[in-house]
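For this view, one protein chain was removed and the others were kept in their places.
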Amino acid sequence: MSEVLPDGWEMVIGLEVHAELLTETKLFSGSPAHFGGEPNTNIDPVTLGLPGALPVLNRQAVELAIRAGLALNCTVQRSVFARKNYFYPDMPKGYQISQYELPINVDGWLELPDGRRVGIERAHLEEDTGKSTHMGSGGGRIHDAEYSLVDFNRAGVPLLEIVSRPDMGSSEDAKDYVAELRSILVAVGASDGKMEEGSLRVDANVSVRRVGDELGTRCEIKNVNSLRSLGRAIDYEAQRQVDLIEAGERVVQETRHWNDDTGRTQTLRSKEEATDYRYFPEPDLVEVDPGPTWIEAVRAALPPLPAARRHRLVDEAGASTRSAAVVVERGLDELVLAAVAAGAEGARAVTRAEHDLADDRARALDPAHFAKLIRMEGAGQLTATQAKAVLAEMVEDPSRSPADIAAAKGFEAMDHGELEQLVDGLIAAHPEDWTKYCAGEDKVAGFFTGQVMKATQGKADGKAVNALLRARRG
Amino acid sequence: MTSAADTARAVRAGERRATDVLDEALAAIEARDAELHAFNLVTADAARAAAEAVDRAVAAGNDPGPLAGVPVALKDNLCTRGIPTTCSSRILDGWRPPYDATVVARLAAAGAVAVGKTNLDEFAMGSSTENSAFGPTRNPLDPTKVPGGSSGGSAAAVAAGYVPLSLGSDTGGSIRQPAALCGVVGVKPTYGRVSRLGLVAFASSLDQIGPFARTVEDAALLLEVISGHDPGDSTSIPESAPALRQHLADGVAGLRVGLVREFLGDGIAPDVRARVHQAAEALAAAGASVTEVSVPAAAYGLSAYYVIAPAEASSNLARYDGVRFGLRVDASTTPEMYELTRTQGFGDEVKRRIMLGTYALSAGYYDAYYGTAQRVRTLILRDFEAAYREVDLLLSPTSPTTAFAFGDKTADPMAMYMNDVCTIPSNLSGHPAVSVPFGVGDDGMPVGVQVLAPALDEVTMFRAAAVLEAAAPAAGPASGGGAG
Partner (left out) sequence: MPAMPERLTRDDVAQVARLARLRLDDTELDRFTAQLADILAHATDMAALDLAGVAPTAHPYPLGNVLRDDAVVAGLERDEVLAAAPVAESGQFRVPPVIGEAP
C-alpha cells in the first residue's frame, strides 16, 4: 500500500519493459545490433524496408528470449510473428514485426526482494524502430520542430517486451520490480539493462481506485529514463488521477509523457481515436516452436538467479529476507556462502557483507580470505572495529590476507597457543603473584594481563587472558 | 524461332556468339516495341556487357552455364541492382535497387543475358496490364487486345518473339492467364519453390516467380535455374531445384487426370471449354484416365482471395511513403506528405486494393473478413488434397475467355477479377500449375489449358504439359470443327 495517496485510495500499476537483447546482429538481418558511429551506417535492405527485402529470424534472439522467459518462470511456447501496422517515419516498413496472439513466453512471475510475486503476462520478441530527431527552434520537442531527421541505425535491433500484470500497488514496488527484472536479465546475459542508455525502457500503466472498488481507467506514462523518475512519475500520476476524480471529473484513458524537469505528466497531442494496428500473422516468417530439447537445454544452463540466491542465503547463512536482498544485490552471496562453508559464522558474514562492503570492489575479495577474517573475528582474535578496518584494506588489495593486514596494523592475531605459552611463562616467572591469585586475589589478574600486554605490545585480547588465568587457577 | 535450350547449346559449344544472339533480340524489340510496349526499359549496355562476358568464358574454355547467352526479360517488379525497378508505378519511378533479386542473380550465374524490364499492372494488381502507370502492353497476336496481366509485358516479350524466356510473378494467375492469352507457356511453381527475395511484394503468402517460354522444355529449363532453397527467404522450401527436364518425355500413361467441375461452370466461354475437353481427350489418347472431380471450396476462391491478397498488399505497400526512396510530394507536415505522395503515386486499382485490405483487417472486421478468408483457404487446401487422393493431376481452363479488347472490363472491377477464377485457388493452396497453349478460340486468339499438380510435383505436371504441347491443335476454330 502506498503512503502517497490519501486514505481510502490505492494505486494499481502495471509495467511494460522493453529490453534490448545482447545479440551480435539485428532481429531479422545481419547488420550489427550494437554500434556507435555515424547515422545510417548500420543499414541493409531489411532494416530500411526496401521493396523486395525479406526478414530472417536470428537464432540467438530466440535463445535469449527463451532464457529470459524461463528466468521469469514463463511457459515457453510455439509462437508466431505478427505485423503491427502504423505510419511513422522511423518505422520504415509502415509496420513493426512483433508478436501478438501467440507470444514466445507467457504466464510467468518475478519475485521481489521482499518475497512478494508480481505476475508476468507475456514476454515477446519484436524489432526496434529507428530514431527521429526533431530539428528547429523548439529545443528538440516535436511540437515546435521545423523538420525531422531520421536515422535507421537502431531499426531492427531485437527487443524483448515484458508485460507485467497490474500487481503493483506503489512506486516502490515498481522500482523494485524494474531493479529485479534488470538483475535477472543481466544475470542470464539477455540484456545489459541500462535505463539511462536506452537498453531498458519502461512504460508505466497507472490507475487509481477507492479501496474495494473496480479497477479505474488507466493512463500510460512514457519517457521515464531512470528508476528515480519512474517513482516520481508514478506518484505524480496517481495523485493527479485522485485529484481529478475527487473533483468530480473522469480520468481519460490516454498516453502521457513524463517531464522530468517540471515533475509532471502531460498529454501528448491527443488522437481522435485509439490506434487500430490491424494485427495479422506475418506472412514472410514461419512459426517458431523451440521444443522441449532446446528449452530444457537453456533451462539447464541458466545461472543462479537473484531470487534463488537470496533463498540460499536465508537457508544456508541464516540471513533475514532484507539482508539477503542487500547481499545478493551487491553480488556478495558467493563470498558469504564460501565463508560459511569454511566454518565461519553465517550471521557474522552476512552482517559484514551487508554493512561494511558497499564498495563495488568488494566483489573481487578472495573468498578464502574473507572466510578467514570472519573466523578471526568469531574467535575473538579481532574486535569488531578491528575486523572492519582489516576488511576495508582487503577491499583495497584483495591479494593480502587478513592475518598479514592485522599484523601490519598491529592487530596481531595472537595464536591462542602462543598466548597460553606466554601466560604459562609468566606464571612460572612470577610464582608469588601466582600464589596470591590462586588464593583468590582476583586483582592480581591485572598484573599478569599487564605483563602480557607489555610482552605483546598491547595486542593481546584482555578477555582471553583473563579466561586463561581463571582456567589455570582451576 | 530457336528455343532457349538450343541457343544455350549452341553458345556453349562455341557455334554462336552470345553478342549475336543479343543483337537479334534487340533488333526484334526495336522493330516492334514502340507498338507493343512490352518493355518499360531495355538495358542494352548491361546486356552487351553480360553477353561479352559469356563469349569470353566460352573462349577461355569455361562453362558459362545452362542458359549461356540466352536473352531473358524480367518483369519490372524484380529488383535489379542499379537498374530502375518501377513496378509500373509512379511511386517507384526511377528507383534503382541497391541489390539484385535472388532469381536475377541465379539467371546471371547461369549465363543468361537480361535484356530489360517488362511492363506489368501496377504492383502486379490486375489481369490485363491496363493498370500500368506507363501505358498498357498490347497483345502481339492482336494489338487491339490485352495480353492479360499482371505479367503482360513478360508474356508479350516471349509471344512477340523478342526473347525465348522471361520471368513473371503469379499471385492470382498473373503468369498463367497472360500466358494463355498470348499463346505461350507460363508456370506458377509450388509456393516456396522459388525465392521471393527481391520480388517486390504484393501478397506475400501468394506471390511466386515463374517462367514464360514458347516451349515446355524451355520453361522447365528456366524453372530449374531459378528454383532451390534460399536462406534469405524464410518461406523458401528446403528442397533444391528439381530435375524437370529428364522426365519431360515420360508421357502420361497410367496417370489419372481430373477435370475440375468448379472450373468448368457457366462463366467459361464455350470455345475455351471445347479446347479443354479436347485437351482431356489428348491426355486420354496418350494413356491417361480422365474423370471429372470436384474441388468444392474452389468456388469460393475468388472471395477468399479478394480479402487475403488486398489485406497483405495493404500492409506491404505501407512502405511507400516518400521518406526513404521513390516519389515524394512535399508538404508542410509528414502526415500530409504521406497522403499526397501515396495519393498521387498510386493508381486506382492499387488504391482500391489497399482500402479493401485495410478494411478487412480493421478492428471489428478482422474475424468476419480476414479470419473467415484464411479458414476458407484451409478448406480449399483440403479439397485439393482430397482430389489428389483420387487423381494425379487436375485439368481446367486457364482463363474463362480468350484475350479481350482494351477497355472491355475496366468499368467494373469484379468483371476483371473474374478472369482469375480458375487460377486463384492454386495460389491459395500453394500448389503448382502450368498454362499450355492449346489451339485458338473462335476469334482466332490463343486458348491456354491449365494443368495443376500436388505440392512439389512439378515433374508430373510437366509430363502432362509436354503431351499437351505435342498434341496441341493448329490454328482453326474449336467449336463445331472436330479435331484440330
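Lettered A and B in written order, each chain numbered from 1.
Note that in this section a contact is a pair of C-beta atoms (placed from the backbone, for glycine too) under 8 Å apart; a residue touches a chain by one contact, two chains touch by 3 or more.
All values derive from a computational prediction rather than experimental measurement.
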(request) Touching the absent chain in the whole complex: find that residue among B:Phe123, B:Tyr162, B:Phe202 or B:Tyr338. (result) B:Tyr338
(message) Touch as defined at the start, partner being the missing chain; which of A:Ser31, A:Thr265 or A:Ser323 qualifies?
(response) A:Ser31
(request) Return the single residue from A:Asp276, A:Glu334, A:Asp356 or A:Asp404 that touches the missing chain. (result) A:Asp276
(message) Going by the contact rule already stated, which one of B:Thr7, B:Thr137, B:Thr235 or B:Ser435 would touch the omitted chain in the full complex?
(response) B:Thr235
(message) Can you tell me which of B:Val72, B:Val184, B:Leu223 or B:Ala455 touches the chain that was removed from the display?
(response) B:Ala455
(message) Residue by residue, what part of chain B touches the chain that was omitted?
(response) 95-96, 98-99, 190-192, 205, 231, 234-235, 237-238, 297, 300, 302-304, 306-307, 314, 318, 321-328, 330-340, 342-343, 346, 351-352, 354-356, 358-359, 362, 364-365, 367-369, 371-379, 381, 412-414, 417, 428-431, 455
(request) State which residues belonging to chain A touch the missing partner chain. (result) 23-25, 29-32, 38-45, 47-48, 56-62, 80, 86-91, 129, 132-134, 136, 142, 145-152, 222, 255, 257, 268-269, 271, 275-278, 281, 283, 285-290
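Note that in this section only the chains that are shown with their structure count from here on.
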(request) With chain centres taken as the means of their Cα atoms, state the distance from chain A to chain B in Å. (result) 57
(message) Touching residues of chain B toward chain A in the complex: what are they?
(response) 78-79, 85, 87, 92, 95, 97-99, 101, 196-201, 203-205, 231-235, 311-312, 314-315, 317-319, 321, 323-325, 334-335, 338, 358, 361-363, 366, 370
(request) Name, in rising order, each residue of chain A that touches chain B in their complex. (result) 45, 48-57, 83, 85, 87, 89, 92-95, 148, 150, 276, 278-280, 283-286
